[in-house]
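Not every chain is included here, but those present sit where they belong.
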C-alpha cells in the first residue's frame, strides 16, 4: 500500500496524480486537504476565520460551527468529489470518505480554547480533535474489492460528532495501521525547503534526527506537519517523500526519488 | 463581598478569585503562573487549564 497526502493548495495537480494512481498496480490510500478552497469560500461568504496560536506555538483555526460548515463544503464536498471524479475518469474506482463515513477515522475531542467574554477569558470546547482510531476493516474491505479510498476531514469524535482535525495526523495514524511501504506528501514546493523563501532550496534527503531538529524550530502550521511526519517514521520502517504536487506526474516523480526523501 | 481565594493545585498558593466567577473561567496563579480553570463553584475549585493542543507542545 502507498499512502498519498495531497496538500490543500490551489496548485496541486489532481489530474496528473489521477493518471499516476491509474498506472500504479498497488493499493493506494489518499488523504487530501482543501484549505485554499475553504479560505476562498469563507471570503465569498463573508465568514471570518479566527486563527488561534496555541500556547505552545501551534497555529490552528478556531473550529466553530461556521468553520465546520465551510469544511464540509470545501473538503468533503468540492475537493473530495473532484479528486474522486478525476480518478474515475481514468478508470480508478475511488471512494471518497470523511472520517465520519463508516466511522473510518475516530478521535477524541480537543481540550478547550481560550475565548474572551467581557472582561473574562473563558475556556471554550471547540469542534476539533485528535485522530485516535482507524476503521481498518472498512478500508481493507474497499481495497480488497479494488476501490481506492480518498479520505479527508472531518473525523468523528468519541460521540460521533463531526470534528476538525489535522490531515497530516490522519496520515500518521493510517501509517501506524497499514505500515505502507511509502508515504508521499505532495506539497506546493519541490520538497522540504532549507530556506522557506527560496523555492530552489529543496533538500534531497533528510535523516530522522535532522527532521526532528528542524521540527523543533519550525513555525506554527508547518511544525505540526513535520511532527506528524516524525510520527509516521516512528511507526516502523517506511520511505517518506515530500515532493512537488504541482509536477505533471507528482506521484510518479515522488516514487522515483524526486523531492525530499526521509528515512 | 469579601474577596475569595482558592488553592492553586500546582503550588498550593492562595489564588484570588474575582467576584461571581463563572465555570471554565481562566485564572492565572501569580506565584507559579500556571493557567487555571474554574471547575466548580461554591466553593470555587481550580484545576490546571488544558492547553489548546496540549500534546502538541512537547
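The letters A and B name the chains in turn, as written, and every chain counts its residues from 1.
Everything that follows uses one rule, which is that a residue touches a chain if its C-beta (ideal position, glycine included) is under 8 Å from a C-beta of that chain, and two chains touch if they have at least 3 such contacts.
Nothing here was measured: the structure is a model prediction, and the numbers come from that model.
Taking the complete structure file into account, the protein chain formula is A x2, B x2.
By our rule, only the chains that are shown with their structure count from here on.
Separating the CA-averaged centres of subunit A and subunit B is a span of 36 Å. Remark: subunit B residues 18, 22, 24-26, 35, 37, 49-58 touch subunit A in the complex.
Residue ranges of subunit A in contact with subunit B, taken from their complex: 52, 54-56, 58, 60, 110-114, 117, 120-124, 130, 224, 227.
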